[in-house]
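Left out: one protein chain. Kept in place: all the others.
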Amino acid sequence: VRHNARIGNTRQQGVGTVRIAFLGLGIMGTAMAANLHTDGRDIVVWNRSAERAAPFRDRGVPVASSARDAADRADVVISMLADDAATNAVMIDGGALDALRPDTVHLNMATVSVACAREMEQLHSERGVHYVAAPVLGRVNVAEAGNLTILAAGADGAIDRVQPLLDVLGARTWRFGTRPEQANAVKLAANFMVGCAIEAMSEASLLVEGFDVAGADFLEMMTTSIFPVPAYQGYGAAMASSTFEPAGFKFSLAAKDMRLALAAGEEASAPMPFASVLNDNYRDGLAHGDGHLDWAALSRVAARRAARG
Amino acid sequence: VRHNARIGNTRQQGVGTVRIAFLGLGIMGTAMAANLHTDGRDIVVWNRSAERAAPFRDRGVPVASSARDAADRADVVISMLADDAATNAVMIDGGALDALRPDTVHLNMATVSVACAREMEQLHSERGVHYVAAPVLGRVNVAEAGNLTILAAGADGAIDRVQPLLDVLGARTWRFGTRPEQANAVKLAANFMVGCAIEAMSEASLLVEGFDVAGADFLEMMTTSIFPVPAYQGYGAAMASSTFEPAGFKFSLAAKDMRLALAAGEEASAPMPFASVLNDNYRDGLAHGDGHLDWAALSRVAARRAARG
Amino acid sequence: VRHNARIGNTRQQGVGTVRIAFLGLGIMGTAMAANLHTDGRDIVVWNRSAERAAPFRDRGVPVASSARDAADRADVVISMLADDAATNAVMIDGGALDALRPDTVHLNMATVSVACAREMEQLHSERGVHYVAAPVLGRVNVAEAGNLTILAAGADGAIDRVQPLLDVLGARTWRFGTRPEQANAVKLAANFMVGCAIEAMSEASLLVEGFDVAGADFLEMMTTSIFPVPAYQGYGAAMASSTFEPAGFKFSLAAKDMRLALAAGEEASAPMPFASVLNDNYRDGLAHGDGHLDWAALSRVAARRAARG
Partner (left out) sequence: VRHNARIGNTRQQGVGTVRIAFLGLGIMGTAMAANLHTDGRDIVVWNRSAERAAPFRDRGVPVASSARDAADRADVVISMLADDAATNAVMIDGGALDALRPDTVHLNMATVSVACAREMEQLHSERGVHYVAAPVLGRVNVAEAGNLTILAAGADGAIDRVQPLLDVLGARTWRFGTRPEQANAVKLAANFMVGCAIEAMSEASLLVEGFDVAGADFLEMMTTSIFPVPAYQGYGAAMASSTFEPAGFKFSLAAKDMRLALAAGEEASAPMPFASVLNDNYRDGLAHGDGHLDWAALSRVAARRAARG
């Protein structure tokens, strides 16, 4: 694996010479696009619902009236759309892909399925456009700080061209291969591992609570001794205090990503029994109306099964 | 939860006034007993096979000829024996328990079942002897440095009496209740969580490898971004390089602790599907002769299932 | 649930007045189409590869040169195609659907996904054509005997129209609702239950073999006492003698149906832990190259995990 750690003067390379279209101003997209603007990049933004674009307009960032219009002017298109369906809706049905000039780089930083990545790459290739997958690790505060971990895959030359932008957005870019779907597989595997940590804390808490040890005490001990990292600490604190709103990462989205991971695992002919357990537990939670909560609510599923809901 | 962090002058309290019998000089026990001796404590040691006691004799530490003899002279007995069976063999069949004078504190720092803890406490109570469970988190290097995380449960007064000794052995003592079995439940839950981390890395690696991403690259990324802690890093490196010998923690012992965790979970009426998966995977590994390897060899089980053995 | 048991004179109803196009002459389709011909029905057949149609031509049955041509002449189209993809290829891409006249009934007796059924029903409805799902239970010998169990769903009037044909093909038709997908959900659930029986026999055999009881003896006892039915007896005998070829129902197809069942279960928000276990075991078998075997080879997966491969 090759990776690029951000180097001091990298940010200055080519500032202003590359026209960027940024599609999708959700929570993450907003933070990322803002960082590019702040860094002095030539950027135009677009979002399906106009109100999320308003703050950009107020700061003097051009707002395109359609994804197609945004794409039309760009050297690099960065998309941060919700899922496979949104990606297809904007790029294919919405005509953004057809608007791209040959040799443009489309940098898809959203979490989509490996099948979507494969299809996108095919469609881009047919049009002489480069497709790079670069999903990210990190919550919104990490995105705001420009410290995302970026998981990239695609043609080396194409990634090289966008590396200066990735250096603005993230602390480090990992390159996992030349086929875009590889980065998506890595992202799904990463999310799966975090889900496993949440489930492990949930079951372990149930166990100790059965012996009248407070789950909160147990989790405090674990997250200051063996697992003193934000992933465990944050989700551990959420489940210890039963605070699942507002959702940092929604249960329903985690459930969706889990399905994408299972589908990817099927292509890999990999038995993934932990993934299967998680999948069943996500169904359980969705059936009980927990989809809008944070995915730390996997602990609610576990507690309910032990009649400690 | 209450806990005691080691304070500077704690080590000086009562040095030399309390006679300690240390039973069980395995890898961990040796490191712990040596620390007590180095700290100037009045200690006598015993081990089933005499050769492991020889280094202590060479350093001038009294070596008892039997556990019973060691216990007979002690104010505090610390046992660090292999498992339930060894604990019963030494304390009950070997007569060590009967040799204890009333008001002695028996500090069992080994990982035993909650059922064993409960039975021990009952037997000790009948004899007017205090039983404290204080299993530990940390490998041998952590034990040597006196930095173990100690998980204690038992009568407060009894723990208070041995706290100065615990301060020699560990960086921090957590108290999880007044019933000794509570500490054992916590220890089993902690081991379970580490096992989950290993399994999660194993399955996630299979997934990305199915897309021609090297598992080692993926694990390097994960253990420097989301999970930058020794537990993930060490086991991740072991599985990335397929280095399972020498075993830091043997697969067969991990399998045993998993069964103890499942048994504890049964008492807690807690469905633990991750624990069930791990239990089946340990069986798989044991059936394939992997019991002597490090428990990171859970990744071998996963790989074998995907025909990538 | 309403069901129709075949009544003596039913077969005579309307013989010869309804023109039938039969698409798909696999093993099952051949048996079914032959029965319709033998019963005196007005039938034209089509198959993707011509050689499977030759025996029909030899018997004087008209063979269409394309699915579209076959459909063009029909009052009722019966399709028995391999899967979702084949169904789409023939009906949509191949133009058969567009060739249907309004009010025609398309009777899809293959095992397809609920999503496929839903989409098909929508497309048929837009064209004023009736879509009835009627997948079947029973192997080829049952099909040849006209004794299939038929699981039907669709508009009552449409099913009524094809009931005389269903009476030729099956011993009994069960009606599970007016939405075609309902019958497909039932079929997937039925296959899932048979898969569970195979897995249960596999694991139970491993257990007794661990005590030096021959799996064959155990299975003989079980399939003559508690489970004296062909499903258990046939698969039990196959695994007892390790005879997995020729495949009665291919492992790879069973794996595919399992995925369809899981997908249906997801729509139902139903945690299905047995289905998840089966899914992982199918992946294991596929990874080991067992896809061409009979699905009783789930016992090979189980045995391999216990190092008794």
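Think of it as A, B and C in the order they're written, each chain with its own count starting at 1.
Note that in this section contacts are C-beta pairs under 8 Å (C-beta built on N, C-alpha and C of every residue); 3 or more make two chains touch, one makes a residue touch a chain.
For clarity, every value in this text was computed on a predicted model and none was experimentally measured.
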item: Touch partners, limited to displayed chains, of the chain removed from view; value: A, B, C
item: Listed residues C:Ile27, C:Val140, C:Ala155 or C:Ala189, member touching the removed chain; value: C:Ala189
item: Contact residue for the chain not shown (choose from C:Leu123, C:Ala197, C:Ala237 or C:Leu253); value: C:Ala197
item: Touching residue (missing chain; options C:Phe176, C:Phe251, C:Tyr282 or C:Trp295); value: C:Phe176
item: Omitted-chain contact residue, chosen from C:Trp46, C:Tyr131, C:Phe218 or C:Trp295; value: C:Phe218
item: Interface with the unshown chain - residue positions in chain C; value: 1, 3, 114, 137, 149, 151, 172, 174, 176-177, 179, 181-182, 185-186, 188-190, 192-194, 196-197, 199-201, 203-214, 217-218, 220-222, 225-229, 231, 261, 264-265, 267-275, 277, 280-281, 302, 305-307
item: Footprint left on chain B by the chain that the document does not show; value: 259, 265-266, 269-273, 276-277, 279-281, 283-284, 286-287
item: On chain A, residues whose C-beta touches the chain left out of the figure; value: 273, 280, 283-284, 287-289, 305-308
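We take it that only the chains that are shown with their structure count from here on.
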item: Interface composition of copies chain A and chain B: same or different, split at half; value: same
item: Most central chain, judged by mean C-alpha position against the global CA mean; value: A
item: Chain C, residues touching no fewer than two other chains; value: 273, 280, 283-284, 287
